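In this view, the complex is presented without one of its protein chains, the others remaining in place.
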Amino acid sequence: MSQESDTIAREDRDGAVVLSPSGDIDMSRSPLLREAITKARGDKPARIVVDLVDVGYMDSSGLATLVEAMKLVRGTGTALVLCAMNERVRAIFEIARLEQYFTIRADLEAALGGD
Amino acid sequence: MSQESDTIAREDRDGAVVLSPSGDIDMSRSPLLREAITKARGDKPARIVVDLVDVGYMDSSGLATLVEAMKLVRGTGTALVLCAMNERVRAIFEIARLEQYFTIRADLEAALGGD
Amino acid sequence: MKTRRAQALQTEPHIHLRVCSDPLYLSGVRDMVGAVARRLGFDDLGCSQIALAVDEALCNVIRHGYESAADRPIWISLWPEALGAEGASPGITLLIEDEAKQIEPDQIKGRELEDIRPGGLGVHIIREVMDEVEFAKRERVGMRLRLVKRIGERPAEERAGA
Partner (left out) sequence: MKTRRAQALQTEPHIHLRVCSDPLYLSGVRDMVGAVARRLGFDDLGCSQIALAVDEALCNVIRHGYESAADRPIWISLWPEALGAEGASPGITLLIEDEAKQIEPDQIKGRELEDIRPGGLGVHIIREVMDEVEFAKRERVGMRLRLVKRIGERPAEERAGA
């Protein structure tokens, strides 16, 4: 029951697009994230950051959305970075053994910093 | 789904007994609170503080337990003080118009201080 | 009002639940109802209020209807309240049913708030937070409580004169 919004906040910062979904990313809400990422990709930023600080829960439809996005940005000059996962969300990345597949940062600061 | 414990933490501080229930206080868990208050009353402290900082939810069975306790301490030299309610818990006190009936403080510090 | 209600009850509930009358399961039911309310568009306060009303209604069935027996059935049905023909706001309709002894609906009333004592708050709370509250006898056995709350409408008791 964390606060949810029907739109995903977007902010442009230093050539990066920061997307901040909120609430649960499940089968009923992952299409929102998919749409936001597609739109961001269209702008060809150097980096898309998905800030998960306000995401309380994610299931495999959320993972699928992120895996798809990762495949689509590959070789396009856009990097996809995830940050600020809570433990519950991190657990599902671990179960799916996807922690290595994604670039995951502790917080937004680190996600916007270079590496 | 906040963390719950099957016992209610108790601490004795400056002649006051501080009870710290956690999780939800509903019909299935208010007997725990009732028992803890009864035990504290037996020790005849100057003050019993019920610290609600870790209580996410309360229904009328929780209110009933506190109303009963308030009636029982009256005239015994023990004061009953509530503190640190979240908004959701405060709302039910307001609906029941019981905010005036109880001594309610913002936090534990204020509940332990004189008035 | 009649039309929309008849309409809602004719269609199958989107969620229909049978739970045994054990207080152990109250948190499960209210968390479900709260989460559904959120998806239907209620804000934090609205979700809490609906969860609280359902919790209080179940407590009453358990205590008064079943005299605290923990193994009797309670049924909960849930419909999203679509935008009504009369342009009523969307919301949620809930039905709570039991097979306990029947009681005259007008006997079910909360106490006056001035009389401060441990019990007698449940019905008051339910009426305070929901827009429509209707107790009825079921056809053969048991009681039925119908609850409606609409998004963005203030509860009945907050409206002047209501």
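Should a chain be cited, it is by its letter among A, B and C, assigned in written order, with residues numbered from 1 in that chain.
The rule is simple: a contact is a pair of C-beta atoms (placed from the backbone, for glycine too) under 8 Å apart; a residue touches a chain by one contact, two chains touch by 3 or more.
Worth saying up front: this structure is predicted, and the values here are computed from it rather than measured.
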item	value
Chain C residues that touch the omitted chain in the full complex	12, 14-20, 22, 24-25, 27-36, 38-40
Footprint left on chain A by the chain that the document does not show	1, 24, 26-28, 57, 59-61, 63-65, 67-68, 71, 88, 91-92, 95-98, 101
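Following the convention adopted for this analysis, only the chains that are shown with their structure count from here on.
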item	value
Whole-Å gap between the CA centroids of chain A and chain B	42
Multi-chain contact residues (two or more partners), chain C	31
